[in-house]
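Written below as structure tokens is the structure these notes are about.
Every protein chain but one is kept in place in this view of the complex.
Our next item is subunit A:
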Amino acid sequence: MSSVKKVTLKSSDGEIFEVEETVAMESQTIKGLIEDDCADNAIPLPNVTGHILSLVIQYCKEHTSSSDSNSSKSNEKLKAWDTQFINVDLNVLFDLIMAANYLNVKGLLDLTCQTVADMIKEKTPEQIRAMFNIVNDFTPEEEEEVRRENAWAFEISLKNNNVVDTFEVEESMAKELQTIKNMIEDNYTDSVIPLHNVTSDILELVIEDCKKHVEAAESESEPSYSLASKLIDDPLKA
């Protein structure tokens, strides 16, 4: 016979959840309702589906119990749990953000927003527009001006096989390599491109080469593809 106080939560699609009061109070919204004595019957949560609500409850459970016990559940373990918990697809992540906001669960809101931030920080503007369904209202000239003002922010990072060295190159140079060019144009990649088959030394040589081509192209002389870049292009095509 449990003497622990429970509250009942009802999701938008009618699912019922019985939750311990302490766990439910991780949500400041629910806490307020309980304290105002509005929680005798099931609390309806019309903005949260059953699936998302179950996830939020999982999060609250995990984080309540760790604040009770004398941090034997160490910070590191909790962080590891969080990392695994948040490994969900983007749609669920967005839903979690909105639920955490509506239910006012600060820790979950921080976790979800930070996760999305980490996800998008290397993305290109085109990918961002796709992700947030944003219409580009700049004219091509205006957009070009903004890009020019912030040119260094648009550099593409090429990382070598061990992700030890990162080379920042301008887009024009990176496009010299056919593979990368395709990746960029198909919006297939972020601004950080890992090149698993290429070591730093080779990558340096290739970049030097591309630089020369770009300079040669600008001075309108005949570019000649060197052996190095040809060799590299092949493994990259894998």
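One rule holds in what follows: a residue touches a chain if its C-beta (ideal position, glycine included) is under 8 Å from a C-beta of that chain, and two chains touch if they have at least 3 such contacts; residues count from 1.
FYI, contacts and distances are computed from a predicted model.
Of the names listed as "GPI mannosyltransferase 1", "Phosphatidylinositol N-acetylglucosaminyltransferase subunit P", "Nicolin-1" or "F-box protein cpr1", the one that matches the UniProt record for the absent chain is "F-box protein cpr1". In the complete complex, the residue from A:D13, A:E35 or A:E122 that touches the missing chain is A:E122.
Within the whole complex, the absent chain has one touching residue among A:S3, A:N41 or A:N91, and that is A:N91.
On the side of subunit A, touch with the chain left out of the figure occurs at residues 90-91, 94, 97-98, 101, 109, 113-114, 116-117, 120-122, 124-125, 128-138, 143, 146-147, 149-150, 152-154, 191.
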